[in-house]
Every structure is written in C-alpha cells, then in structure tokens.
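Every protein chain of the complex appears in place save one, which is left out.
Letters A and B mark the chains as written, and numbering starts fresh at 1 in each.
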Amino acid sequence: MAEFIAYLIAGIATGAIYALAAIGFTLVWQTSQTINFAQGEFVMLPAVLILLAVKLLGLPLWAGGLLGIAVFLLIFGAGFKLVVVDPMIKHGVLPLAIATMALSIVMKEGAKDGFSAEAQSFPSLVPTDMINLLGVSISLQHLAIIVVAFAAIGLLQWFVGGTRLGRQMQATAQNPTVARILGIPVERMVLLTFLLNAALAVVASLLISPIYLAKFSNGETIGLFAFIAAIVGGFNQVRGALVGGLLIGVADSLAAAYVSSQYRLAVPLVLLVAIILIKPEGLMGRKEERRV
Amino acid sequence: MSPVLEVHDLHKAFGGIKAVNGVSFSVKEGEILGIIGPNGCGKSTLFNCILGQLEPTRGAVKLDGRDVTNMRPSALNRLGVSRTFQLLQVFPELSVRENLILAGQEHQGSMLGRLFGARDAGLSEKAEQMIGFFKLGHLADAKAGGLSYGQQKLLDAAMAFMAGPRLVLLDEPAGGVNLTMLGDLKERLRAINAEQGATFVVIEHNMDFVMSLCTRVIVLAEGKVLAEGTPAEVRANPAVIEAYLGH
Partner (left out) sequence: MSAPAAQNSAAPARRIDAALIGLILGAIILWFAPVGMGRYGTYVLSLWLVMSIGVMGLNLTLGYAGQTSLAQAAFMGLGAYATAILTTKYGVSWYAAFALSGLLTFAVGLLLGFPALRVRTHYLAFVTLAFSTLIWLVLRNEQWLTGGVFGISNINRPDFFGIKLFGALEFHRFVVVVTLILSLKLWWLIRSPWGRAFTALRENPVRAASLGIDTRAYTLLAFAIGSAYGGFAGALYAPLVEFIDPSPFSLSQSLFLLLMVVAGGAGYLFGPFVGALLGVVLPEWLRFAGSLYLIIFAAIVLALLVICPQGVSGLIERGWNALRRKTGGAR
C-alpha cells in the first residue's frame, strides 16, 4: 500500500507537468487554431537554454536562468506567433500544424547539435531528499512539483476567471469575431496566450528537468503525453487538460511499476484509443457541432 | 399523396440563442416553396438542420414519410435530396465538367464499381447535357475556380441537379447574380420543375425572384413561421409588412 501511494504521488507529480504542457497546448489551439506539435520541445528547451547560458557565458545560475527564460519567452512566445503562426494561419490549420512539426525538428536537432547529445544534469530548486510520511517515503521533489504546478494552474485559473484581462482572453478564445465586436484587442489577446503557453512551458521545464535531466529528446514523450492529456481531458478546457494530465501521469507511473517498464508508454496510448472510441469529446469536453 | 418533405416542430438553439424555434411545414411533390424572412431569422440554420449539417435540438424531418432527422448529408443526398449553397461552393481545382461528373458519380454503382468498373458510365453525357442546359458550354474544360461569380453560381446549381434529385434546397440562388443571368436561372429552374417534376425549396432575399418563381411562400421571423400563403397573399399580409419594415 505504501508503495502504491508512493507511485501515485510520483504519477501526480509528472501528471501535473503534463497538465501544464496540455493547458498551454489547448490555450493556443483555442485562440488561434494552432495545433502545436512542438509542444514537447517547448518544455524541453528552456532547461537547455539555461544550461547553455551558464556554460557559454559563464553566468551564475540565477542570471543564466533569467536570461534563458527571457530568450525563450521572446522567441517561442512572441516570435513563434509572429513569425510562424501569423503568416501561416491563412493557409489553414493543416499547413500550420505541419509547420510546427518542422519547428519541433529544428528545436530538437538544434538542441542536440548546439547543446549536447547526452543528458545533462539540471539543478534542483529543492533538496532531493526523501521524507517519511506515515510510513510512505515521498520525494520532496515530487511534492515541490505538485505544489508549484498546482499553484501555477491555480494562478492561471484566477487570471482567466478573475481578471478583466483574463476574461477578455477567454472571450477571444471562445469567439474571436464576437470578441472583436465587443472591442477586445483580439490580436493582443492571442499574443498573450502564446506568451502564457511559453511561460507554462518554462515552469514545466524547470520542474521536470531536475528529474529527467536536460536532454534534446525529452520533448517526444512529454509532447505525446500532453496531446493525449488534452484529448482525454476534452481538448477545449483548462480543467480538462488538468484532469487528463493527472490521469496520464498516474497511469504511466502505475504502469511502469505494475505492468511492464518496457511497455509503460503503451498504457497512455491505450487510454487515448479508449477515450476516442467511448467518449470522443473527452472526459470534461462538450459535444461539438457537427459540420460535415 | 404524402408530402415529399415534412418538417415537424424543428428547434435549434446555439447556447441560449434560439435560431429556429418550432418551425413546421410540408412541401408537396412538384411544388416550388419559397422561404423568406429578414436577416438572421433562421433560414440558413433551418436548411442546415433539414440537411443533416446541424443537429436539431428538437423536432423531426421526414422525406416521403420516412424519418431522416440527423441523417448524414451524404446519405441524404443519395436519397435524392440536393442543395446549393449561399456562398460559393464549387471545387476550384477541378474543371467544370469534372465538377459535374463528381456531383453525379456517387449516385450510381458501388464504391468498388466506381474504381474498377466502366469509368463515369453515362455521366459524361449527362454532364454535357447540364453544361448545355446551363449555357456553360464554352467553359466545360476550364477550372471552376477561374469562372466569374455568376458562372460559378450556375455551376453550383447545375451540380445540384446533376443526379436528377427529387428535392432541391436552394440557398439564395439569386444572390450576387446579375439581371440577365437571373432571368436565365429562373427559366432553368422552371424548366426542370416542369419537365422532371423536381420539388424546390428556395431561400431568397430577392423578393421579385421569389414572388415570380414560387407557388407558395413561407415567411420566417425570429425562428418561427410568421405567415404562409401564395405570393399574393403573403405580400398583402400586414404582419409580414410589419416584420420587414420593423427591422
């Protein structure tokens, strides 16, 4: 039982990270019809940039961290929208999706060539000790991840629901045409979601890299699980992405422990197929209008 | 004789907005029914619900007495219901002839037959007829995307008639079409109605067009049927005048 709870907590911790990535993914999907296939690489890169800043410029960790994050937000928040999404969205959803695939390759191979083909350790912000809680040994890191990720999601929820700016963003996501009529600066709101997405990716990156190390190929699994989380949760909602992320994280963790470590990846995939077959609109999703 | 199309108490709500709010009517064989109403009165939504493009919130659609509510558009089309669109809907990369053949090909043979059997059997001739009938002869091999607006409109209509449908729903066929072509179009529609006994339901803003083409007219306002009758009756109806002037 103690073992089970430990795996459960580990699963919730990684699940919270998938949720961060999945929320960013649904945000940009909602506001700008962008299916970002580079989402996993978005989570991989900030840690790599930070280590790069430390290594190349000889900066202390905090300064390298700030610089790396700033560069990332600039290029993959604002730059991504202005350079990739804006010129391409007029061609339709599909070319844009493919463009993000190309971007994911550039990011991944770029990190491999420009940084390192090997996994590099990334400093943890909290002690890596284990604590014993009622007979269950729990990693402090996992607890910290859960706290930080939930705080970030809580903050986002408050921003979206509780502030004027957030509500404007929400309105833009739901119906850009109406939002424009209401005088909401739609373009700026879309840009805001891209920045938010990049910021969420930064948080996820800082949380996951101390555990999984900073490596160019990290984005593959994270991206895949983020997509699955978004679909399982219902593609269109922050809450759905959260539920989906946690579910995937826990399923993955338990599968690794009790099913087969070789096929742990397969369990979330099976979950995806099951959801598509049984409840295609996702656990928390609403049925969409049929068009075709 | 049972009506070709029966719409029974159809409702469609988008969130809190009731776009179609309990519409019932029926169309007899060979009739040309016009549906008019001010902008946003739910005409296009009504069409989309009848044709399975939108899922009605409530109500039923019957074709020859058979329930076809929520049937998929492609299946409904193969039962002989076709439509035109308000906005241009032709396949720009295909030629005029190919557009027409495409419009007919799913109505004969089986899926495998279409691939391995005689190619486009009979369809080329039929397409040729349609091209002649809608006076598109000189454009038969041109890409549909390169045609003028009015010509595309004619092609759109020709595609709807390609498979010899029993019931055709025309969504603003006269919109954006110039006067000479409008006369042409009306004449073509009348001819098909008379010769093939096809039944039409027409949504239109152009009053002259509707009043001179249709045998019966339904007026929609705010998602409901406001009035119904012959063109003359509708024109004289005070409620209709009110609805139009009021908006």
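By our rule, contacts are C-beta pairs under 8 Å (C-beta built on N, C-alpha and C of every residue); 3 or more make two chains touch, one makes a residue touch a chain.
Please read these numbers as outputs of a predicted model, since none were measured by experiment.
Engineer: Can you tell me which of A:59, A:78, A:97 or A:257 touches the chain that was removed from the display?
Structural biologist: Reading the full complex, the residue touching the unseen chain is A:97.
Engineer: Of B:22, B:73, B:150 or B:175, which one is in contact with the hidden chain?
Structural biologist: Spelled out, the listed residue whose C-beta touches the missing chain is B:73.
Engineer: Name every residue on subunit A in touch with the hidden partner chain.
Structural biologist: Residues in contact with the chain left out: 35, 37, 84, 87-88, 91, 93-95, 97-99, 101-106, 108-110, 112-113, 220, 224, 227-228, 231, 262-263, 265-266, 269, 272-273, 276-277, 280, 288, 291-292.
Engineer: Can you list where subunit B touches the absent chain?
Structural biologist: 51, 53, 72-75, 77-78, 82-83, 85, 89-94, 98, 101-103, 105-107, 109, 111, 113-121, 124, 159, 162-163
The criterion applied here is as follows: only the chains that are shown with their structure count from here on.
Engineer: In angstrom, rounded to a whole number, how far apart do the mean CA points of subunit A and subunit B lie?
Structural biologist: Centre separation, subunit A to subunit B: 47 Å.
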